[in-house]
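Let me begin by presenting the structure, written as structure tokens, before commenting on it.
Apart from one protein chain that is not included, each protein chain of the complex appears where it belongs.
Order of writing sets the chain letters: A, B, C, D, E, F and G. Residues in each chain are counted from 1.
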Amino acid sequence: MSSDNILENIFTPFQECINNEQDVREEIRNIMKDIEKPLREIVTTLQIIHRTHNGEEISAACFAARELFESVRAGYEKLDGVVPAGQYYRYNDHWRFATQRLCFLAALIIFLEKGFLVDKETTAQILGLHEKSRLHLDLEDYLMGLLNLATELSRFAVNSVTYGDYNRPLQISKFVAELNAGFRLLNLKNDSLRKRFDALKYDVKKIEEVVYDLSLRGLVPNRGEVVE
Amino acid sequence: MSSDNILENIFTPFQECINNEQDVREEIRNIMKDIEKPLREIVTTLQIIHRTHNGEEISAACFAARELFESVRAGYEKLDGVVPAGQYYRYNDHWRFATQRLCFLAALIIFLEKGFLVDKETTAQILGLHEKSRLHLDLEDYLMGLLNLATELSRFAVNSVTYGDYNRPLQISKFVAELNAGFRLLNLKNDSLRKRFDALKYDVKKIEEVVYDLSLRGLVPNRGEVVE
Amino acid sequence: MSSDNILENIFTPFQECINNEQDVREEIRNIMKDIEKPLREIVTTLQIIHRTHNGEEISAACFAARELFESVRAGYEKLDGVVPAGQYYRYNDHWRFATQRLCFLAALIIFLEKGFLVDKETTAQILGLHEKSRLHLDLEDYLMGLLNLATELSRFAVNSVTYGDYNRPLQISKFVAELNAGFRLLNLKNDSLRKRFDALKYDVKKIEEVVYDLSLRGLVPNRGEVVE
Amino acid sequence: MSSDNILENIFTPFQECINNEQDVREEIRNIMKDIEKPLREIVTTLQIIHRTHNGEEISAACFAARELFESVRAGYEKLDGVVPAGQYYRYNDHWRFATQRLCFLAALIIFLEKGFLVDKETTAQILGLHEKSRLHLDLEDYLMGLLNLATELSRFAVNSVTYGDYNRPLQISKFVAELNAGFRLLNLKNDSLRKRFDALKYDVKKIEEVVYDLSLRGLVPNRGEVVE
Amino acid sequence: MSSDNILENIFTPFQECINNEQDVREEIRNIMKDIEKPLREIVTTLQIIHRTHNGEEISAACFAARELFESVRAGYEKLDGVVPAGQYYRYNDHWRFATQRLCFLAALIIFLEKGFLVDKETTAQILGLHEKSRLHLDLEDYLMGLLNLATELSRFAVNSVTYGDYNRPLQISKFVAELNAGFRLLNLKNDSLRKRFDALKYDVKKIEEVVYDLSLRGLVPNRGEVVE
Amino acid sequence: MSSDNILENIFTPFQECINNEQDVREEIRNIMKDIEKPLREIVTTLQIIHRTHNGEEISAACFAARELFESVRAGYEKLDGVVPAGQYYRYNDHWRFATQRLCFLAALIIFLEKGFLVDKETTAQILGLHEKSRLHLDLEDYLMGLLNLATELSRFAVNSVTYGDYNRPLQISKFVAELNAGFRLLNLKNDSLRKRFDALKYDVKKIEEVVYDLSLRGLVPNRGEVVE
Amino acid sequence: KGRQVLENIDENNRVIKMFLGFRKELDEKHDRYEKIVKLSRDITIENKRIIFLLHSTNTDIEGKREAVLDEACKRLKVITDENFKTIASILKDFDSYQYQKAYTSGLQEFIEALVFYQFLHSNKIESWESINKFFQYEQDGEKFSLLFPQLDFILGIADFTGELMRRCINNLGVGNVSDCFKTCNFVKDIYTGFLGIINPGAKEMGRKTYVLKQSLAKMELVCYNIQIRGSEIPKHMLVNVIESSDMNTEEDEGFY
Partner (left out) sequence: KGRQVLENIDENNRVIKMFLGFRKELDEKHDRYEKIVKLSRDITIENKRIIFLLHSTNTDIEGKREAVLDEACKRLKVITDENFKTIASILKDFDSYQYQKAYTSGLQEFIEALVFYQFLHSNKIESWESINKFFQYEQDGEKFSLLFPQLDFILGIADFTGELMRRCINNLGVGNVSDCFKTCNFVKDIYTGFLGIINPGAKEMGRKTYVLKQSLAKMELVCYNIQIRGSEIPKHMLVNVIESSDMNTEEDEGFY
């Protein structure tokens, strides 16, 4: 066997290996497009909360969003078939950001519909990440979603006042305070989650200032009404 | 159940999860220190090739290095017990760089001892990464090691001439030319491996210039002798 | 024919080609100075909106700005005669930034005068980029201009309140919300436009907070009045 | 017509425009893969010059390379159908680098076969860029290719000595000196071409040193033999 | 000088020195965990001030916090035994941040309990940093803590209004004005303290806005009541 | 102070100042083209030294170069009329590089003609920078030129051997050794001159290698012949 | 042979003699430059202290304000009449542009302090021309001056707006409301001035304009807040708020 052959025998199988990875990434990218489309639509749908005080309109938006989650679940189903076993963390850069956004959206819907905090298990179900063979919902992505929720709610608190809903900011204030307390229980290490958590205090402060503005002017409704 | 309890029940389990990860990373870091130490010693030991022409001294260094690999294998053995199943790529930043260096060292030893290119399987065995349950030798790390080898050999070619060994550069030239041909077969994507490969041409050029200097002066030994 | 001649015959025509390009760039740079000057003056002129509430002063500034656009159009007219056919994108770095700024200024004038969003066709007319043989208004530049407009309007909203104009922020809020909705329809790729669009949310938020402050204090004028 | 409709009517056509661009880029990228494959093969084929002194082997390599250029031409043919008229410079980042490499390869073949410098017109024909409706061979890319040729030839000069061909370095020295003189005629502006040209002097120097080494040792063949 | 001598005389002692340092750092890191745990608990405990107007609850929180400081003092006691004499500033990166936070918490407790500014000596006693052999309370850490206090108090002022305590903002206003006057006496150079001080003006501003809002509405209590 | 006053008193004069400066720079740039053209021609003319051993050809080249210096002097004459008094160092970026190159060329001519180092005064005369009202020859530019000369001479030494002139390298060796000794007397700070000087040692080394190669072969001519 | 040549080179060698002259020239230039850098650092520090002092004019006690302004004026005069004069006299016989980078930061900081003082003292800033007169000196009958580039003047003004921003926010802290509007409008005008300048290739101006824009945004928000908060009280009280800084000694208990 000549030296050329030796080399070829060593290197040629490597190319296959490299090509495989390329193909997997290509497939993942394509599937992500299918997930990002409904994602964008859910975002747009739920933006209605900043423009109206009307409970029915909001309910309708939640309903529409839930329907769009169907496509999301279909997307993750397909993704589960493509990611090689044991290599979740090799490829998760492709879906991490979208998953965090979807966690945020699921949590927002549950907040609007029920007023409480969605748990991780339910979130995984809404996204279609539960009981998958290769995929799962990463804790970090779920928590990232909750932090994004707090930011959206601080904007929501501001806009509800504009639309004359003085009850909503109190509900949001209580909800985000609890969320804040929850995060404070965690001893996060120095990573992107920690950084994002550090920004939570600005949302809390903003919401407190809205409640302050209402209190100062005697616009706070009877506290009994706020209980969800 | 009060809202505090709800939150606590949701968030407290998360802490466990976060602590677990922290603990795993801590353990990995500690094990890596155990691998890092023999690694450094192997590096230092093999530097002898730049200071002497004496074959026995080099053999002795290879032998000493092989003994040090014992500790490396023990380290990876321990590491294999610590990395959680299916999470190789979540933690591999901790050992990637060291593994690449060790691949380089294994390949250097085999080159010095036998004169041929170590294959991936054997490299895994030398490092103690074969037949592990959670660990394996990543193709990229192995290839990175080979590219590092080429750089070391170009320095070796220069220094062997200084020590009057005119045979060595020819052996190296042939070896690296084959390596180069092998890499050229691969269609690498635009990543760190590709970047490192782009630097290979400087090593090739350097070695060619050494062979040129020898040829020009008629210092090239009988070609028959070079064949390993 | 001597080798010197061969080379000279090959290379000399190239110099001409290189000189041509140099000359074209020189001419473009000079014309851009002629465009840059009225551009700066329009910018300066329109800064009046941050210093006064007086509608007439603003009208006068718009009028003055429109006159200055005359020079801009003359500039692009000249530019159209200089850019070689089919080489718009070879040279457009020279005018891209100025064009974006001018789109912004045209859109601001139309907003101040008429209250609605200028379309791309009209913008091209104001700049003097319509029906040109070699020049045209690039979509990206137009959209960039609109995003710059949103930023300027958020500052305008703040300052109009300071000057006691509580109507303006509502008009701006409505206008920018529509702009935002428009951009959200687009699936931008990951480029400078996308990056700039990501900053739009800060403008929207700022404006919403101004409207919030007005609403909270009952300073929102009769909604009927706002409709343009 | 509601404001939503207005916006939709303005923004929706933009999406089409954005999508078009994306599609064009995707198509170009795919075609470039078809061009880069033979490119890589031509490179590999011609590497033989660094390993042999045998004229016939070199001829055969040139012949093989010329056949591979067939696929290159087919690629550019397809590309010409995809690039929109007048937008060569909008998209040329995609093919610029490959075109420069191909110019280098065409020039190398002609040098090996005939010993003289290929002109721009012939290069365009070899690449399949002549008489195209939207594509052409940019002067800069052609010149870049020539500079790459000089670098390859300096390596060739070194290796020919190793293989005992003392005639080749003289031929190369003369050729590159002429190339150098040609470039010195040009008054380049301060761009990437200029930068690359500044590196030419290192190639010239290297080649001069090879000739020096041969001269010093009386290894320079009778000058009469060198004339091509 | 032989190779072995260089290693023995120069590098081996250096490696030992590094290892020693690493060991010290490891110990310090472990002790810091013991300090950071009560720190986090004190923070959580004192958050009650943003949720209630009830003086007794606040007193109870202060009491609980003071108990937690016991563990803090135990931690610094241990730390004092680990840090080598005269090397406070070699290692203080490890405890600087926590110490600053603890200064802030001590100062907050004293403010809540007594209404005045805690002095440096007392702070050192609360933290357990007084009369230590190797540790002491750094002036800059103490000052950093005071700046953090001002930020917390500005938030406290907002929330007290929400909970109907119109007296507190005046007390805070007076307290922070004094602090501000104090800091203005210092010649700070361009370091982290200066940067942090630059932000003090925003806290002062926020507090003044609250007082202003109360004044406008005649909600400012009789000055006599404010005196602590 | 009214807005108009600020513009009039502060910004209008500043803009005028900038415009003036720009005009001066434009004029300088144009004159520099007149200087750079003969500069390029002198460079090309003197390249003959690397291609021939013939003393007459070299003399002729020096003569031609000296004629071209006429245009250089005319250029500096014009430049002297344009640079404002006392502002040499405000604008010298425009001519610094060309001046350094011209110093190098003047020094090369004198070396070729007379064999000794041209002094600064004479260099200024050749360039036409002596006894000017606003211009002068900067010491650092002159020194930079000498360093460039050493680099050119090291190449010259190599090529003279190729053309069989074994006398030249010795002459160069002596000349550059003196130059080197001179530069070693200077206390250079960490600027571009220092950096350039650091490279001088490589030129010295190259030249010594050539002399060494000649010595080995007994090709060093009788010392008596070397004296210029 | 190199070694031999080197050893035969002595101080009488022509090349060596030339280079000994060059050494002297280079050393002198270098020392001069270093000296000016040190002088400039001292100037920077003193100006930072003056700026710090000027912030304490943020008081209603007219006497204190006057005292502070007087002190600042004197210290600024010392800087021009002593520190800058030293630099100018060193550079008397040299092309100042060669050494300008050595004192540009001191000069800009001085402009920042001076213009701040002028603004506080007389509510305006003087032109480059009149400030340039400060840098004309005479000693032993000989006239000389310091090079004062207009660019340093403008960049000093840009930095000065940062101090105005600090002052504006501090003003609000101590209830000095009308000053905010005045200062904010002043900075708006300066910003407009910067927007109008066409200066190809002055990177530093771009950076400073950006900082200026951010300072201005902060000030505009302060004014906005005053207005929006003031909007809730009756008009006649608003006037009080806006003009409160003019009623220095009056007691306005009960409302603020």
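One rule holds in what follows: a contact is a pair of C-beta atoms (placed from the backbone, for glycine too) under 8 Å apart; a residue touches a chain by one contact, two chains touch by 3 or more.
Since the structure is predicted, the reported quantities are computational estimates derived from the model, not experimental observations.
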Cross-chain touch to the chain not pictured, restricted to E:Ala98, E:Ala124, E:Leu149 or E:Val204, is E:Val204
Touch with the omitted chain, as defined above, among B:Thr44, B:Gln125, B:Asn167 or B:Asn187: B:Thr44
Given G:Thr59, G:Ser122, G:Gln136 or G:Gln214, the one touching the chain that is not displayed: G:Thr59
Pick out the residues on chain B that sit against the missing chain. 33, 36-37, 40-41, 43-44, 47, 50-51, 155, 158-159, 161-162, 164, 210, 213-214, 217, 219
I need the residue numbers on chain F that touch the omitted chain, in ascending order. 177, 180, 184, 187, 198, 201-202, 204-205, 208-209, 212-213, 215-216, 218, 220
Those residues of chain E that touch the unshown chain are 1, 3, 5-7, 9-11, 13-15, 17-18, 22, 86-90, 116-117, 119-120, 139-140, 143, 173-174, 177-183, 185-189, 204, 207-208, 211
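Here is the rule we go by: only the chains that are shown with their structure count from here on.
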Touching chain B and chain F alike are D
Considering only C-beta pairs in contact, identify the chain pair with the most of them. F-G
Superposition of chain A upon chain F: rotation angle, C-alpha, nearest 5 degrees: 180
Measure off the straight-line distance from the CA centroid of chain A to the CA centroid of chain C, and report it in whole Å. 35
Multi-chain contacts in chain C: which residues touch at least two other chains? 51, 181, 187
Could you list the positions in chain G whose residues touch two or more of the other chains? 188, 192, 196-198, 232
